[in-house]
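A single protein chain has been omitted from the complex, and every remaining protein chain is retained in its original position.
For subunit A:
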Amino acid sequence: MTALTKYLRWDTAVGILLIAVFLAGSGTTEGFANTDNLSAALGDVSEIALIALPMTLLVVAGQVDLSVASMLGLSSALAGSLWQAGFAFELIVPLCLLAGAVGGLLNGWLVTRVGLPSLAVTIGTLTLYRGLASVILGDEAVADFPETYARYAAYTETVPGTFVPYPVALFAVLAVGTAIALHCTGFGRSLFAIGAQEDAAWFAGIRVKRLKLVLFVVSGLVASFAGIVYTLRYGSARADNGLGLELVVIASVLLGGVDFDGGKGTLGGAVAGVLLIGLLTNLLTLNDISNEIQVIVTGLLLVASVLTPRLIAVLAERRHRRKAAEESVPVSAAI
């Protein structure tokens, strides 16, 4: 029982599932395990993957940011309107990032200084940022972005010598950095402490409010960067870009075994969750399985990801109790 619960944690299970899906896909589906398709599959989840990194940190700290997809849209709309106004692209990127940081700061300020629950705050800013995006760009679509930049965002152009698209390469670097920060530093331990018991963390001398503020700012920043990637990848800046993506990001992170109540989870699990959804979507698409079924699969995986660990724990407890009862019988008989 201990061996089972020790090694078969949900995040490792998702990793194994990921490998299984990959192997099954390579074995059964033609055109799945080639570099073109894999880079397309990876490229398709690049924004989700990028945003999932700060989201993991937030959820570990017991917070959530529902405004990320709206921030992606806002950043996209901002990029579009600035480009229309004749700004240089080199200037647009920092401006969008600034907007993301300010948006994140607003979230963080409302959560830490005013003391509001992050779920309520970010539902509010979800609406606000999406609204600002449509105020800025209306229902226009700006499309004529410079080819040089678009090439880097799309998965057609890969890092020389590999099949890895640039956003994915960037994601890989960031993921390793985030994993180290979360699992090997005092900063990461502080986040787990905050997620497990915020008051206790505060009494232990952790600067809870400042850390949370930083997380929200980073989340806004990454979401706005993802907005630029999204805009270039699809070659179109629209106010409704990435509509509803926040739920997919959160679903991926939770699928990877990060506990929504905070204090538990691994970055590896979250990344595996993102990749699993990406790979599965790709595989199902290649097999002509409809979008609807893909949505159902995502939902089932999500429900399974919270139920299975719970079920394993209950079963383990029951077995433990039965064993304890069996052991106690001979003793009482002897007496």
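We adopt the following convention: a residue touches a chain if its C-beta (ideal position, glycine included) is under 8 Å from a C-beta of that chain, and two chains touch if they have at least 3 such contacts; residues count from 1.
We take it that contacts and distances are computed from a predicted model.
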item	value
Name per UniProt, for the chain absent here [options: "Carbon-phosphorus lyase complex subunit PhnI", "histidine kinase", "Autoinducer 2 import system permease protein LsrC" or "Peptidase M75 family protein"]	"Autoinducer 2 import system permease protein LsrC"
Candidate in contact with the missing chain, chosen from A:V21, A:A101, A:L116 or A:A196	A:L116
Hidden partner chain, residues of subunit A it touches	64, 66, 110, 114-117, 119-121, 123-132, 134-135, 138-139, 239, 243-244, 247, 250-251, 254, 259-261, 290-303, 305-307, 310
